[in-house]
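With one protein chain held back, the other chains of the complex are shown just where they sit.
Moving on to chain A:
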Amino acid sequence: MTASAHGAHLAQLNIATLRHPLDDPRLAPFVELLDPVNSAAEGSPGFVWRLVEEGTADATGLRPAGEDVIVNLSVWESPESLWDFAYRSGHLDAMRRRREWFERHVEAHLVLWWVPAGHLPTVDEALERLADLRAHGPNPRAFTFASSYTAAEAAEHHRAVAAQPAPSE
């Protein structure tokens, strides 16, 4: 509620590199979980939006980060609502089996950031946030559950950046 009161929502991107193609029998248990887990997400308290490829039920067909990399992009009312869905619902049982289906990532594969309520992040925007996290570590623009920032801290950061002369980067 506090996050929504500030007019901010939490966006999250996670990427996963498939160990086998999605139509491989070894990925069948994961594919079977897609619809029920996505439905559970939509029914979770605090769910706002998730990315879906036009004409399909999910975003597994979109491969903006590489041919064998699936993306999961969604928006939630608060970090708590996302946390409870990700780790305190049926989704956790799928997460438990992640090594059967996905390659281990050396770099960060999940990024969180604040968006104005009503804003739906694009895939490009999400990948920029992941690149920011990988390049600079957790910061108010791009962070993780373990090192998180509040919407107020992010807003303060953006005000401070806006007040400075444009950097050359």
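Observations on the structure shown:
Here is the rule we go by: a residue touches a chain if its C-beta (ideal position, glycine included) is under 8 Å from a C-beta of that chain, and two chains touch if they have at least 3 such contacts; residues count from 1.
Quick note on the criterion: contacts and distances are computed from a predicted model.
One chain of the complex is hidden; its UniProt record names it "Transcriptional regulator", one of "Transcriptional regulator", "Periplasmic aromatic aldehyde oxidoreductase, FAD binding subunit YagS", "Dissimilatory sulfite reductase subunit D" or "Pyruvate dehydrogenase E1 component beta subunit". Annotation: of A:R63, A:R98, A:R134 or A:H158, A:R98 touches the absent chain (contact as defined above).
In the complete complex, the hidden chain is touched by one of A:D84, A:E128 or A:E153, namely A:D84.
Although one chain is not drawn, its touching partners on chain A can still be listed: residues 84, 86-90, 92-93, 95-96, 98-99, 104, 146.
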